[in-house]
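Just passing along the structure, written as structure tokens.
Note that one protein chain is taken out, while the other chains of the complex remain in position.
Read from first to last, the chains carry the letters A and B; within each, the first residue is number 1.
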Amino acid sequence: MEARSIWERMMRIDRRILYVILAVNIIAALMARVAIEPDVPPPVKRFYDTVEALQPGDMVMVSSTWSAGTLAENQPQFEAVLKHLMRKRVRFTIISFAPPARDISHRLARRIAEENGYVEGKDWAHFGYTPDIIIAIKGMSEDIAQTIRQDVRRTPIAELEVMRGIKSLKDYKLVVDVTPSDTLGNWISYRPPDLKILYCPTSVMAAEAYTFLDSGQILGMITGAKGAYEYERLLGIVGLGTRFINAIQFSHVLIIFFILLGNFGMLMQRRASAS
Amino acid sequence: MSYQHAEDNWFAAILIAFIALAVLVNIWRARRGKALYIRRIPGLDAIDEAIGRSTELGRPVTMIPGLTGFGVEAVQALTIFKYITKQIARFATPMRLLTANATVYAVAQEAIADAYNEAERPDLYDADSVRFLSSEQFAFASGVAGLIQRERIAANFMFGIFYAESLIFAETGNIVGAVQIAGTVSFTQVPFFVAACDYTIIGDEFYATSAYISREPVLLGSLVGQDLSKISFASMIVGGSMISTFIGTDHPIVQLLGKPQGWQSFVEWLSQVLGR
Partner (left out) sequence: MLFDTTQLVVALLWIAGAFALAIALIPLLGTLPPRGRFALISFVTFIAGLFFAAEFFLPVGEDNKNILTDPFQKMQGSLQVITALSLGLGTYGLVRLHLRNAVQRRPQWGYSLVLLIAFVVMAFFSIWNTMAEKGLFGIERTQLLENAFTLLFDYTLIQLDATMFSLIAFYIFSAAYRAFRIRSIEASILMFTAMLVMIGIVPLGKLISDSIGLPAVQTAEMRTNPFMLENILYNLRLPQIAGWIQETLNAPVQRAIEFGVGIGALAMAIRLWLSLERGIN
């Protein structure tokens, strides 16, 4: 068997070697203390401005459908959004449309609320898990207490202090959809017409949302952990997005480097075969 | 603006009726013997090739409908898988159909059993070849990846709705050297399939698959109706852009084409024009 040339070996590097290189790159980047100021894109700026325009006492719905799989992308967004809402002294409720999402979001919200002096039931509440998003949104657009009935601690909705003066989604100013799945279309289709939407998808789902941004059906968007980093810079806080951004950007650089390397190997191998 | 009823926007309802009419008229034309053309889709031509390769290697074929809930996408995916199974049955190639939705699992069992019956090989049907792994996305992904690796599959067909787990399936199939054909309406997963699969079927080519393979007049006619609808929409977009350039975006005709509440202002304008 002919010995493979260096160029062939370069084109066919064992994928396990690539994985090790990537793993080392990510670990090193996570430990690195490199801070690069981002160019905040307009969707993130509009997201920030929309929340900033809220007044104390306004009501916001946070739809949290993410669970452990997309922790790295959605948790930074979720935490940053809740911190911003609490900074603005805005009331909020959380609802989940996936079973594991309920526990994860409730636990995180409790932790952040305690750090910010928010009291569950008085300043915020978690409506728990609801299986059918369409029925839930339609029902909440008419009467939340009838649709949801009780919060995650089994307190009737009507008895929650945070729900004073709130009957339905028509009394909400905003819904923030933090999700790795296709819930945005349901919020756009079934919400009350005046309810504004902000979107926090994973990076992969973001590509689908630009049409809605363009048409104004969503007002702003934070894309994955990178978007959370840009949002944290606007808020002036250090969160998970800030901690992850180096791993993201140096991984991108590594991928680009290896793509170029592979193409270089292919070109050199073609020349060697031709000669 | 919500579109829960036709009354929310009658223009949208009229467009839906228009599409339905276009489809039905062309089905009628096709049934009357009109010859209809469909362009080549390389990914679909490769299905038989992939099945042949599996048979030669004596390794199984996997069929994955993704995270599709039971709906039109699942029906289309199962229609394609039924065709693949009938081809497989001719050569007694082993197969695995792996689902993440229990309703799809129940229907898939019946569809695959039917496929073997129609291929006159009911003896080859193994109820365990259709499996429900898990409704959790990544539990399903790990189950599929493990099965692909353990059984060293030779061909992998992925048709349906996929999310982040698509690349796990495709790359694992690539690791074991399988021929992979993917078809999805999930726009965001297309780049991953393009990078990792041999053939990718994008968007409404997925719905054209049954028409392409069977050349059944009803299906071809429906495809032509869909294409006519798309051409009409494209013309409306171009026409609407030109009109709005010349007469402004506030004109009721432009509002009708471009705004959800445009129907109301268009009807008022039309009444005024006709009233004169």
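Descriptive notes on the structure:
To be clear about the criterion, a contact is a pair of C-beta atoms (placed from the backbone, for glycine too) under 8 Å apart; a residue touches a chain by one contact, two chains touch by 3 or more.
This structure is a prediction, so every number in the text was calculated from the model and none was measured.
Touching the missing chain, out of A:Ile6, A:Ala53 or A:Ile135, is residue A:Ile135.
One chain is missing from the display, and on subunit B it is touched by residues 4-7, 13, 16, 19-20, 23-24, 27, 72-73, 75-76, 79-80, 82-83, 99, 101-103, 105-106, 128, 131-136, 138-139, 141-142, 146, 150, 164-165, 167-168, 170-171, 174, 185, 187, 191-192, 194-196, 202-204, 206-208, 210, 213-214, 216, 218-219, 222-223, 225-226, 229-230, 233.
Where subunit A meets the missing chain, the touching residues are 13, 15, 18-19, 22-23, 26, 36-39, 41-42, 67-72, 100, 103-104, 131-132, 134-135, 138, 154, 207-208, 210-211, 213-214, 223, 226, 229, 245, 248-256, 258-259, 262-263, 266-267.
Heads up, the rule we're going with is that only the chains that are shown with their structure count from here on.
Across the complex, subunit A is touched by residues 1-4, 136-138, 163-164, 175, 187-189 of subunit B. Residue ranges on subunit A touching subunit B, taken from their complex, read 15, 69-70, 100, 138, 180-181, 189-193, 202, 204-205, 207-208.
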